[in-house]
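First the structure, then my questions, so here it is.
Of the protein chains in this complex, all but one are displayed in their positions.
Showing chain A:
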Amino acid sequence: MAKYNLKINGKTRNVDVDPSTPMLWVLRDTLNMPGTKFGCGMAECGACTIHLDGNATRSCVLPVSAIGKSAITTIEGLSENGTHPVQKAWLEHDVAQCGYCQGGQIMSAAALLKSNPKPSDEDIDNAMSGNICRCGTYLRIKEAIKTAAKASKTK
């Protein structure tokens, strides 16, 4: 076990866990923040996507010992009350079916728009193809990302 001070959603959180523990399980089990989902455990599905210093990162293969001073954002901290343009666009397009993957999809989309405010269809495919949606909501996700891109631009 080892002690870590983690910067998560703008707050400092202290945890005492095995250094090999993936950030996913620190969030879910230790900190009771279950918005970040377990899907595959090998960075193949994207359900566990968080932001590490603003970059989309798969938390299921990211050991807590590798975090250092980096700032973590989770779906719970993306905005207060779901007001991030990507979250709003997701609601506008009523994207979700089962909803399990959508937190990860939103985190990938938010990171994409931060680095590329006007993504092409191809940019969206490239950035999002690591996130599986078993219900098949890919079209709506793409539409929602475009809506969010427009909303961010006009703001």
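Remarks
We take it that contacts are C-beta pairs under 8 Å (C-beta built on N, C-alpha and C of every residue); 3 or more make two chains touch, one makes a residue touch a chain; residues count from 1.
The working rule: contacts and distances are computed from a predicted model.
One chain of this complex is left out of the view, and of "ABC transporter permease", "Xanthine dehydrogenase family protein molybdopterin-binding subunit", "Secreted protein" or "Multifunctional fusion protein", the protein name its UniProt record gives is "Xanthine dehydrogenase family protein molybdopterin-binding subunit".
The omitted chain makes contact with just one of the residues A:Leu6, A:Ile67 or A:Ile141: A:Ile141.
By the touch criterion stated above, the residues of chain A touching the omitted chain are 1, 17-18, 20-22, 25, 28-30, 32-42, 44-45, 47, 74-76, 78-79, 81-82, 87, 90-91, 94-103, 106, 121, 124-126, 128-142.
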